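Every protein chain of the complex appears in place save one, which is left out.
So, chain A:
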Amino acid sequence: MMYNLSPLGDQAVVIEVDTEISQLAKKNVKSIVACLNAANPPWMIEYIPAYTTVTISYAVELDSCETPYDFVCSEINQLLANVKEVSNSHREIVRIPVLYGGEHGPDLDFVAAHNGLTTEEVITIHTSGEYTVHMIGFAPGFPFIGGMSEKIAAPRRETPRLEIPARTVGIAGMQTGVYPIASPGGWQLIGRTPIELFLPTEDPPSLLTAGDRIRFYEITPEQYKEMRGDVE
């Protein structure tokens, strides 16, 4: 496997497997993650996978005059010399219910008009795709999702909203995503899911993990209410 090592400050190192997003990069990131999970080296605090990189934060105290960075790099080189390729195992599909339009999806009409479609057509296209979670980042449990049809792509809003409610489903450019917690943002909002993506009291605290496959399906306001239970 080809990769580059470079420091991210004095407490982390970045393993970069490619300079652009590719299937091979995705596979190599996965293989490195599997290798780190298996080895769990004592100097590793945690690792964070992204599109083309895996970053490892570390803490190491040395008696020798070797620097922690050099030590960690040579450890990583040893580990990755024996890295096994992970097959593209078929994870189960996570199905995410969405109540489209209305107060929860104020920009559904815009996305439809922008693409010369009806709102029903936007929903049909959004629910018929199979998506991949490339990475979790930006906010707790926030999935970077790839695989949306360009037929429903829409530019970000010129002025971001100051607060987007938790669990809102949006579109920005060619991406679709779900906001796990309330945050400001410029995405076009098309609906809302009743299920939580960020689960602070569970382990793992995120519904989704990098590599997951997902599908969206449409629900009615009644189903939405029922799925929320007593919460609202």
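What we mean here is this: a residue touches a chain if its C-beta (ideal position, glycine included) is under 8 Å from a C-beta of that chain, and two chains touch if they have at least 3 such contacts; residues count from 1.
As a convention for this text, contacts and distances are computed from a predicted model.
Name of the non-displayed chain as stated in its UniProt record, restricted to "Biotin-dependent carboxyltransferase", "Sugar ABC transporter permease", "Aldehyde dehydrogenase family protein" or "Extracellular solute-binding protein": "Biotin-dependent carboxyltransferase". Across A:Leu8, A:Ile93 or A:Ala113, the residue that sits in touch with the chain not pictured is A:Leu8.
The omitted chain makes contact with just one of the residues A:Tyr3, A:Tyr47, A:Tyr100 or A:Tyr131: A:Tyr47. Even with one chain removed from view, chain A keeps its contact list with that chain: residues 6-12, 14, 19-21, 45-53, 55, 57, 61-62, 67-69, 135-142, 144, 180-181, 183, 198, 200-201, 204-206, 209-210.
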